[in-house]
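The complex appears here minus one protein chain, its other protein chains still in place.
By letter and in written order, the chains are A, B and C; residue numbering begins at 1 in each of them.
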Amino acid sequence: MPIDKTVNSFTEAVSDISDGAVLMIGGFGGAGGMPHLLMLALRDQGARNLTIIGNTAGIAAPTGFGWPDGVEPIDHAVLIENGQIAKVIASFPVSGSVSRPNAFEKGFRAGEIELELVPQGTLAERMRAAGAGIAAFYTPTAAGTMLADGKESRVFGGKEHVLEHALYADFALVRARTADMVGNLAYTGTSRTFNPPMAMAAKVTIAEVDEIVEPGGIDPERVDTPGIYVQRIVARPPASGGGMVLP
Amino acid sequence: MPIDKTVNSFTEAVSDISDGAVLMIGGFGGAGGMPHLLMLALRDQGARNLTIIGNTAGIAAPTGFGWPDGVEPIDHAVLIENGQIAKVIASFPVSGSVSRPNAFEKGFRAGEIELELVPQGTLAERMRAAGAGIAAFYTPTAAGTMLADGKESRVFGGKEHVLEHALYADFALVRARTADMVGNLAYTGTSRTFNPPMAMAAKVTIAEVDEIVEPGGIDPERVDTPGIYVQRIVARPPASGGGMVLP
Amino acid sequence: MTDLAPRLGRDVIAMRVAREFGDGDVVNLGIGIPTLCSDFVPPGVQLMYHSESGLLNCGPLADDGHGDVDLINAGGQFLSPIPGMAYFDSAEAFAMIRGGHIDVTALGALQVSATGDLANWFLPARGVGNVGGAMDLAAGAKRVIAAMEHNGRDGTPKIVPECSYPLTGKGCVSLIVTDIAVIEVLPGGAGLQLIEHAPGWDAASVQSQTEAELEVSPDLTEITLV
Partner (left out) sequence: MTDLAPRLGRDVIAMRVAREFGDGDVVNLGIGIPTLCSDFVPPGVQLMYHSESGLLNCGPLADDGHGDVDLINAGGQFLSPIPGMAYFDSAEAFAMIRGGHIDVTALGALQVSATGDLANWFLPARGVGNVGGAMDLAAGAKRVIAAMEHNGRDGTPKIVPECSYPLTGKGCVSLIVTDIAVIEVLPGGAGLQLIEHAPGWDAASVQSQTEAELEVSPDLTEITLV
C-alpha cells in the first residue's frame, strides 16, 4: 500500500488527544495559518487540562489582526472558553487592549490558567530544537530581563546568553495550504510562522489543509515541511478552501 | 537605485579575501552545489594561510561521487595544491580510499595543514547556530567518542549531550541555481546541502549562480536562501549553465 | 514646567528616524510610530524590510478591503506584495533577527535608561503582558532606535537614569528619537548625549523633561529633516 496519511474527518484526527496532553497550535494570531477546524473538533472532543503552546492564546474579538471584517475569529478562545486549558505557553497571550481582555486573560486573572511567557524567537527556536534533537541552547534574547529569572546564563563573546531548553509536545495542530498523501506540506505566504517548527517538535503532527494531492502534486523543491514530520493530514471541506477562513 | 547585489566577475567577487581569512565552501563533495568558478578565482587571487570549512576537503580524482565520467573535478584541491590552506574544518576530509589520498591528506601527513574533524550534522548545526545568533548548543552526537574529547558535556533526559559552539566565517562561497538581484537564492535538488547554513554563518556570502533574474523572477514561496544572507551574486558564463559542471 | 514650543507629531518623529536608514539596509519596524517610518524613507535609499511574520522585502500596507490573510506584518496588518519577496517560518524569521542580520530596528518605548536599557513590553499595572518579538529584536538587531514620545501622557519623563518598568533588553538602544529631541546613547554605558532638539527647544528645556542626565553635544543642532 502506498503511504497515505489522510484521515477522513476532523473528529477522527483529534480523537486520541487525551486529558493533560501538551499541544502546539499553529499560526501567528490572525486568520492565516491557523488550524480552525482542528480546534473546533478538539473543542467538541472535550479533552481537558490541556497545555497549549503557540504565539498567541487567542486574539480578542471583535478584532483586526488579519481577520476580515465581520468574521468572528476562531482561535484558542474556543478551547479556553470551554474550560479545556490548564496552561498556556505563548509570547503574545493577551489582547492588545487592556479594556478588551481575551478569554485567556480572564482565565489567567481568575487563577484558572497558568502562563509561561516566552519571547517569540525563543519560542520558535525551542520548538525547532526539540525537533532537531538539540536539548538546549544559549540565546542572547531576554538576558538581563525578568524572563531570564532563575535561568542559567553565560557570557559568550562578551555578551550574556541565557540557556533555553527544547520544547516538546504530544501533538501539533498545524495548518497548511496543500499536503500530498505522504505528508509533505506547502504553505502560502506569511501563513508559515509557527507551523513548520511545531511540526518538527511534536510526537504527532496533524495538518489541516485546503487540499490533499497525490504524491508529486507538490514540487519537491517547494515542500516547506517534509512529510517526515507529519503523521496525519485532513482536508477542509471544499467550500472552506482557497484561503477562506471558515468552513 | 534598486538593490542589485550583482558583481560582474568572479575575480572581483573574491578580490577582498585576505590572507588568514576563514572561508566556508559550499556543496557536499560531488559536482552538484559547489562554487567551482569562485574556487578557481580564489586560486588565481592567491590569498594564503586560509581556513576552509566544508563537508569535504576535496574528493580524490579520478573519482565518482557525483562527478560525471571523464570530468576532472574542480574542488578544494585547487586551493590545497596551490599552498593556500592552513587549516581544514570538515566531516569528510580524506578520500574513501587509503591508496588514493587527496591533496588534503598529503598536506595533512606532511604537517602542513591542520584538521578539525566535525560530525556532518554538528557541522551544519554549528553554521546555522552562527547565523541564528545561538552561541552554543547541546547535541547528543559524538557523546562518548573521541570527537567529544575536551568538550563540556551534560546529561539531558538521561542522555549525554556535548556542548558545541557556533561556527562563523568571514566569507562563504556558495552555489545556487538562480539568484534574483536582491540576493534571494533557489537551489536545485540535492545541491542545497551546506550552502544555506553557510550563507547564514558568514559575514560576506558570495553566491555563484547559473542565472541572475530580476526581482520577482523567483517565486517568493520558492526562495531557499533569503537575500538577507547574501551580499554578492555572480553569474556563471552562459555556456556553463543548466547544471553543467565546467565553465 | 510648560513646554517652550510645540512638540513634534508622530509623523515627524518617524520622518527623523527614517533619516537613519542607509541605502540597502535591512530594516525591521516595530508597532506604533516605527510603522510610520516607511512613508518617509529618503529618496535614493532602498531598504529591505523584514517582518517577524516571515517575510523579507514586503511592500507597503495594503488598501482596506484588499487584504490577504496570508500576507500580513507582525502587527497583523495587511501588506501588498512586491517583486523580490521571500517567505519563511518563525524559526527562520528569528534566526535572522538573533543572528545580527537586521541592520536597524525602530521600536517604541515605555522607558529608556541612561545606559540604553529598553523597557517597552510590560505595564506592571496590567499584571500580564505580551512580549512578542521585542526582546529578540532588542538583543539581535545591529542597531536599535527608540522612537517615542519624550514624556508619558501625564508628563512623566520616559528617559530615566534606570528603568522602573521590566526590561526588554539591557544596553541595547543606540539612538532615541522623541517629539522634542534626538539623543545618542554613548557606548559602554557612558550616558546620553543630546545631539538635536525640536524647533523652539533648547538643551535646558529638553533636560527639564528628562530624568536622566544629558550631556550636550558640542555640535547640538535643531532637528533637520532634509
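Assume a contact is a pair of C-beta atoms (placed from the backbone, for glycine too) under 8 Å apart; a residue touches a chain by one contact, two chains touch by 3 or more.
Just so it is clear, the model here is predicted, and its values are computed rather than measured.
A.B. asks: Please work out which displayed chains the absent chain touches and list them by label.
C.D. replies: Counted over the whole complex, the chain not pictured touches A, B.
A.B. asks: Looking at the whole complex, which of B:47, B:85, B:124 or B:169 touches the chain that is not displayed?
C.D. replies: From the options B:47, B:85, B:124 or B:169, the contact with the absent chain belongs to B:124.
A.B. asks: From the listed residues B:51, B:91, B:205 or B:231, report the one that touches the chain absent from this view.
C.D. replies: Only one of B:51, B:91, B:205 or B:231 touches the chain omitted from view, namely B:91.
A.B. asks: Per the definition of touch given earlier, which of B:75, B:105, B:180 or B:208 contacts the omitted chain?
C.D. replies: B:105
A.B. asks: Which parts of subunit A face the unshown chain closely enough to count as touching?
C.D. replies: Residues of subunit A in contact with the hidden chain: 1-3, 128, 130-134, 180-182, 184, 200, 214-217, 220-221, 223, 226-229.
A.B. asks: Tell me, which residues in subunit B touch the chain that this view leaves out?
C.D. replies: Against the missing chain, subunit B presents residues 28-33, 55, 59, 64-68, 91-94, 96, 98, 105, 108-109, 115, 117-125, 127-128, 139-147, 160, 187-197, 224, 243, 245.
Quick note on the criterion: only the chains that are shown with their structure count from here on.
A.B. asks: Enter the minimum step count from subunit A to subunit C; a value of 1 means the two chains touch.
C.D. replies: Minimal hop count between subunit A and subunit C: 1.
A.B. asks: Measuring centre to centre with CA averages, how many angstrom lie between subunit A and subunit C?
C.D. replies: Distance between chain centres: 29 Å.
A.B. asks: Just how far, in Å, is the C-alpha centre of subunit B from the one of subunit A?
C.D. replies: 34
A.B. asks: Name the residues of subunit B that each touch 2 or more other chains.
C.D. replies: If we look for residues of subunit B contacting two or more partner chains, we find 132-134, 220-221.
A.B. asks: Give the residues of subunit C touching no fewer than two other chains, as numbers and ranges.
C.D. replies: Subunit C, residues with two or more chain partners: 87-88, 94-95, 97-98, 139-140.
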